[in-house]
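Below is one structure; the comments refer to it alone.
Left out: one protein chain. Kept in place: all the others.
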Amino acid sequence: MTEPVLSVRDLCVEFVTRRGVLRALDRVSFDIGKGEVLGVVGESGAGKSVTGSAVIGLIEPPGRIASGEVLLKGERIDNLSPERLRHIRGKRIGMVFQDPLTSLNPLYRVGEQLVQTIRTHLPLNAAQARERAIELLAEVGIPAPERRIDGYPHEFSGGMRQRVVLALALCAEPELVIADEPTTALDVSVQAQIITLLKRICRERGTAVMLITHDMGVIAETADRVAVMYAGRVAEIGPVRDVVSRPFHPYAAGLMGSIPTLETASERLVQIPGSMPRLNAIPVGCAFNPRCPHTYARCVVERPELLGRGERASGSHDGAGAGHAVACHLYDEPGVDAEALVQRDKVAAAATGSAA
Amino acid sequence: MADIMTTPPAPEPAAAKPSPPGRYARFRDSDLLASFLSSKLTMVSAFISVAMILGALLATWIAPTNPFDPASVDLMNSLYPPRWVEGGDTRFLLGTDNQGRDLWSAILYGMRVSLIIGIVGVIIAATLGIGLGLLAGYLGGRVDALIMRVADIQLTFPAILIALVIDGVVRSVFQGLGREQTAFSVLVISIGLSFWVQYARTIRGSTMVEKNKDYVHAARLMGVPAWLIMIRHVLPNVIGPVLVILTINLALAIITEATLSFLGVGLPPTQPSLGTLIRIGNDFLFSGEWWIVAFPGLTLAIFVLAVNLLGDWLRDALNPKLR
Partner (left out) sequence: MLAFILRRLFQSALVLLCVGVIAFALFRLVGDPVNQIVSIDTPFEQRQQIRKDLGLDDPSIVQFGRYLVKAARFDFGISYQFRQPVSTLIGERMPATLELTFMAALLSLVVGIPMGVYTALRRGSFLSGVFMSVSLIGVSLPTFLIAILLRWIFSVHLGWLPSFGRGQVVNLGWWSTGLLTVSGIKALILPAITLGLFQMTLIMRLVRAEMLEVLRTDYIKFARARGLSDRAIHFGHALKNTLVPVITIAGLQLGSIIAFALITEYVFQWPGMGALFLGAVQNVDIPVMAAYLLLVSFIFVVVNLVVDILYAVVDPRLRANMQAA
């Protein structure tokens, strides 16, 4: 495999609060290759957005990167000075936020915001930057861009604004785009358009994408690979087809079982019993153990490592490789056919959903 | 995305797992501990406020003399500096004013006057504002438009200006009577009429929200008369924020009273409030009798600061969003 665009290694992010140190990310590792879309899923508070902020260096105090590395094309960026990091943001890593209605400064024309960003990163004069801004707007599908460029954000609809946001994220041809819930705030009909656009533009440019969402549908449609996060840890990572159809982790199984398909179409949607632990009360061992249907003695004392199937036998691990890896002790439990067990869970979960 | 609908995997916990009570209590305590500095400030200001209010209320017993009683005052004692300054007299802790009044007693009695006027004024303002706000919010339409227009126009003028105008008018209405008889009512009315707008606006806003809630609809369907709904059902639900305004307004009312008295349109020198004492002292500033203005001024400043800090704290405590 060629060198990944983004490589995150054992990243830990902590928030120092009055009540003690909260660990928002706990040894998170993954890679994103060129032109690849990595979906990051999980419940609210699982650490998806924190991961995105940590990569781009926007963790605000009292938060901090406690340990681990973030590598962009092999170069470490988590320990850069704020000024050098600033030159990476927007230039080499673009970011798209959730709510296009609030992402744009209401007092500045769309063009002003674009030109300002372009000129921050590229050696263009005002006229050239404007030229480029118009091209970008055209590329993201804004009709009549040479006229709309002088509009204010409030003159654009939500979907159009998210296109502008996308143009802003892409304006310096970044190698990586982090899209944090880019469609959550939009109408359902517009969501698909934006996702298609994001996918098309990034494919054309070979841009790597980190797509953060809690929407399994979007992931299944868009992502090449998917990382399932739970309580600040990566529970499972692998090619999207494998993870959706044959999840390894009991949590992922529950998650995938909760995707309604045509066969199991039902009124009621499945829930995983219980709720994710708060950051100040993450259980010892596997974070999922209180909710897991298959808890063994080992699960409540020892934290499972993120390992691929092959790595388990050999004992080596680089966790985030291209393969399908899971952090679960079931797979090391002798005499347990973990895969079959988890598959059964998934089917059962889907069945309860349709039966109810 | 046609065949795959989406759902958040699990709902947010409605109630998190009950943590053991001991731990909960520890959190509360550590929270208090962490905000120690700000709460220390609050505690100090609470202490000062209470001490000053008590001192004012108990003035009759604490003060060595009664400055309102001409018999206890001797002009021969005028302009003594504070006791610890050269030329001071042991009878007069903080010195005397130009009429020979013991300043320490005058401050205690003056505080009482200021406090009573402030409280009565604020109560009038609150009652008026709450009443009009309820009417405007609940009835809406023309009543609302009229009340709120008046409020808007009044907001144009700062309280002190309104108080001055009202003072001028009331005084000319009571022209026959002397200052001694009218000063108190004039001040209280001026303050009451100057400060009602804030209450009215706040109450109106929340009333407009409350009146569309089911319990009001239910009461209306049961045939409860409008005034009873307003007082018994709506009022208890909208009264909360008034508490904060009351505290902050008390400080403002006391400042207003002091300012009016300082400007010579408030209380006469025969019944001095803090403002009157400062007014008297201001005349002696240049001749070196600094204590006549300094001690009443300091008292006023500290009291107002303490009450303001309490008000700020109260506002933050009742509205965690503001933190």
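In order of appearance the chains are A and B, and numbering begins at 1 in each one.
We take it that a contact is a pair of C-beta atoms (placed from the backbone, for glycine too) under 8 Å apart; a residue touches a chain by one contact, two chains touch by 3 or more.
Remember, it's a predicted structure, so these values are computed and weren't measured experimentally.
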Query = Among the options B:43, B:58, B:145 or B:169, which residue touches the chain absent from this view?
reply = B:169
Remark   = Of A:64, A:91 or A:278, the residue that touches the missing chain is A:91
Request  = Pick out which of B:183, B:197 or B:255 touches the chain that's been left out of the picture.
outcome  = B:255
Note = Touch with the missing chain holds, among A:9, A:121, A:163 or A:324, for A:121
Ask   = Given the full complex, what residues of chain B touch the hidden partner chain?
value = 149, 152-153, 155-158, 160-161, 164-165, 167-169, 171-173, 175, 251, 255, 258-259, 262-265, 278, 282, 285-286, 290, 293, 297, 300-301, 304-305, 308-309
Query = In terms of residues, what is the contact footprint of the unshown chain on chain A?
reply = 56, 58, 86-91, 94-95, 97-99, 102-109, 116-117, 120-121, 152, 154-155, 165, 168-169
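Definition applied: only the chains that are shown with their structure count from here on.
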Ask   = Could you state the distance in Å from the CA-based centre of chain A to that of chain B?
value = 53
